[in-house]
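Complex shown without one protein chain; remaining protein chains in place.
After this line comes subunit A, so read on.
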Amino acid sequence: MGEGADFGTRMLANGSAVAAAALGAAALGLHRRRGWRLVLVAAATAITAALVRMCLQLLLVVYDGFDWDTSGADACVGVAVTLVGIVIGLVVMKAQRRARVEERTALLQRLHASDALDALQSEELRVRRAVAEGLHGTVQQQLVLMRIRLDSIIARMRRADADAQAEHGVQHPGTQQLIGELDALVGVVEVLRERGVRELSQLLYPAGTDLGLAQASRMMLRGLPPSIATRLDIADAVLEADDPSGPGLGIERRILLLRVLEEAVSNALRHGRASTLALRIAVERGELLLTLDDDGAGLPEGEPSLHGLALLRTRLIAIGARLELGRSPLGGARVLAALPL
């Protein structure tokens, strides 16, 4: 070994050999080869790299004089090391490629799942809306018409009965009973129209959803018993942020917030036994904030129970929103939903 060959000179020769191997592999398209072509190209690359290294060692006088045995053995070691390097490189590259493919596949699957979920939600909303409108329109109208017809039949029966009494001085024995039964039927139809249809429709699609969050919230609170005091504070910015004549919040996000309000009101009345509810809807720092305070029993000690809000919280988080529970200045619980705009 040359006495003057320092560490830097040796590294220069070895580094050049590695660079030659890398350049050779790239130029010969090693990563694209398969089978015997791969073996051939790998061998050619390894031999080239070993030769480059040997030539540089001779030029830079790494060894004192030329010795076939030493140089031949060194070249063989160089070829072997390069081949091992190539094999390791190919294995790593293949693993990375597989990881990239898997990542891309997973991303595509997530995208497809998200698209499918969106389509499903849109379809669900469409069907819910159609059924709700059908209940409001067709079914309600049919019930109104049925009531009018029943009223007309009752009126005719009463007139006929009055005529019979005037002309013959007697009442038909069953007429009054029939009129009474028809009256009762009118009552049933009216209850069905007023409560059954409306409540069913509300379950499908919160009333006023298409008119914006502010309207639908007002409509939800107006249906509470008069013994419950309510306070509403809806900022003008909310009317602008959720203008139903424009894109607004979008029907899905609006319904989600209305379901949160519905559940929060229900919890306040059922579990908290509240007598006062204060709803505030505002826009602050790019977020739409819906806050419901109550004067009920408040949250139990420890981890607050979410009741039906748990599922809604998951859905809120999925769209980048949040749900918080805490103590209300009114003495009861506070539910806050914050939705980024």
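Here is the rule we go by: contacts are C-beta pairs under 8 Å (C-beta built on N, C-alpha and C of every residue); 3 or more make two chains touch, one makes a residue touch a chain; residues count from 1.
By our rule, contacts and distances are computed from a predicted model.
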item	value
Per UniProt, the name of the complex member that is left out, chosen from "Putative aldouronate transport system permease protein", "Reductase", "NADH-quinone oxidoreductase subunit NuoF" or "DNA-binding response regulator"	"DNA-binding response regulator"
Sole residue of A:R104, A:R126, A:R158 or A:R222 that reaches the chain not shown, by the stated touch rule	A:R222
Option touching the unshown chain, where A:G24, A:G85, A:G208 or A:G332 are the choices	A:G208
Sites on subunit A contacted by the missing partner chain, in the whole complex	136-137, 140-141, 144, 194-195, 198, 207-208, 211-212, 214-215, 218-219, 222-230, 232, 234, 239, 244-245, 275-276
